[in-house]
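As you look at this complex, bear in mind that one protein chain is not there, while each of the others sits in place.
Then we have chain A:
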Amino acid sequence: MAAESSEGEEETKLSGGNQLLIVDDDLTEMGKKAAWSVSSCKPGNGVSSLRDDNLETYWQSDGGQPHLVNIQFQKKVRLQLIVLYVDFKLDESYTPSKVSIRAGDGFHNLKEIKTVELVKPTGWVYLSLSGVDPRDTFVNTFMLQIAVLSNHLNGRDTHVRQIKVYGPRPNPIPHQPFQFTSREFITYSSIR
């Protein structure tokens, strides 16, 4: 269910979550190129837990809401998809319930591009950065901010286990009727 908010950004309700992380081949993970920071954290449960590819560990905030994750790039990048791993079964009142995605050049001009409501999610949650207009398939930005506005059961601090950020590959592999993978086949697969 999607509804227009007063600001014009998209608000979506998502429930469930995928146990497997499945992403299109023409997307690449961009998070490794960024500097990641959080508004607060409990010692031992810092920002690195969001990026360690381990679903047992988690970032735990340690301050007032909203809890912020800042993803800053040195160059402008195209971003298409954010994937979070959250687990209501394990984290209960620490599980985010309302998440806002903001983008901009820096802290001074962040604009909210999407608000998502999560309903007891367990697993990977996909947040597309495409706008209402189907032509807006990505955002071109220096910075992304993920704000946890509220938690389930009115919890104060939050747990997020993983965050992945995807953008389009610079040179995506052209779609073939046959799945050719050798360099020679790909080289001659399109007219130059």
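The working rule: a contact is a pair of C-beta atoms (placed from the backbone, for glycine too) under 8 Å apart; a residue touches a chain by one contact, two chains touch by 3 or more; residues count from 1.
Note that contacts and distances are computed from a predicted model.
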When you check the chain that is not on display against UniProt, which of "Mediator of RNA polymerase II transcription subunit 27", "Large ribosomal subunit protein mL53", "Protein PTCD3 homolog, mitochondrial" or "cyclin-dependent kinase" does it turn out to be?
-> "cyclin-dependent kinase"
Can you work out which residue in A:Ala35, A:Val119 or A:Leu153 touches the chain that's missing from view?
-> A:Ala35
Across A:Gln72, A:Ser93, A:Thr137 or A:Ser150, the one contacting the chain not displayed is A:Gln72
Touch list for chain A against the chain that is not drawn | 31-41, 43-48, 50-51, 63-64, 68, 70, 72, 74, 106-108
